[in-house]
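Reviewing the structure listed below.
All protein chains but one are shown in place.
And now, chain A:
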Amino acid sequence: MMNDVRYMAPSTLDEAAGALAAANGAGRILAGGTDLLVQMRAGVVSPGVIIDVKKIAEMTTIEAVGGGFRIGAAVSGAVVGEHAALRQAWPGVVEAINLIGSKQIQGRASAGGNLCNASPAADSVPALVAAAATVTIHGPKGRREVPVEKIHAGPGRTTLERGEIVVSFTLPPRAPGSADAYLRLIPRTEMDIAVVGCGVNLTVQGGTCTSARVGLGAVAPTVLLVEDAAQALIGSRLDDKALDAAAAACRAVCKPINDKRGTIAYRTKIAGVLLKRATAIALERAGRH
């Protein structure tokens, strides 16, 4: 607790990844700092070196690429929320990122930080999973691209290797009739952590759901991609029967815990409720496209 902390703000990823690898586990990436600084103050972590990535352009910009988007991992929630084209194409992803923390926190907090903090209740992650987002990772051995759902290994743990940094998220191009939505349940109206979070991403053509992905948070050690729920929706007209089946699929994958934020029974029930509600919102949005 009396350690000196070294701070650096490199302008290239190679430099950042090199420093992180060299820190031998004592390095921490600083984007918004809304988790890191709180953990440091609480004595949960005491890093030897803090590597601020906000000077790395690739990590702090949003680009339209190949019909989709590339979102720098350190872009703040507030900046994501102000991006009109992104909001238009991926309203669910944007609303999920905008639910991280309070208004003040939004000015700092990033989706990359939210992912790497590896909380099963991270708000942005179920929406990014539903969106089929991929993550660009830069490390000492170069770059790799992985689906976002492969990053979490368990509460507080990721699959990132030593020296690896999450650089950006890539969202794919949108087919006509596509939309997404994210809902979370919290006991209050804000300043809280998801008891359950659910992201739904749909394509609807002629009233029939032609593709779907469902991400579910806070009901298992990692955020889940619920393929059975998606299968229940695909090919249906999103009628009550399909929604009931998808909700049941969501409940079936839940492996939650009883804790101060909710009971096993409650979380399991709410997973189904949110699936139905988020699907309804996504469907309504898809109809507008």
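Basically, a contact is a pair of C-beta atoms (placed from the backbone, for glycine too) under 8 Å apart; a residue touches a chain by one contact, two chains touch by 3 or more; residues count from 1.
Here is the rule we go by: contacts and distances are computed from a predicted model.
S.K.: According to its UniProt record, what is the protein name of the omitted chain, chosen from "Xanthine dehydrogenase family protein molybdopterin-binding subunit", "Transport permease protein", "Membrane protein YfhO" or "Penicillin acylase family protein"?
M.R.: Listed in its UniProt record, the absent chain's protein name reads "Xanthine dehydrogenase family protein molybdopterin-binding subunit".
S.K.: Take the complete complex as the reference. Which residues in chain A touch the chain that isn't displayed?
M.R.: Against the missing chain, chain A presents residues 1-2, 185, 187-193, 195, 244, 259-263, 265-266, 269-270, 273.
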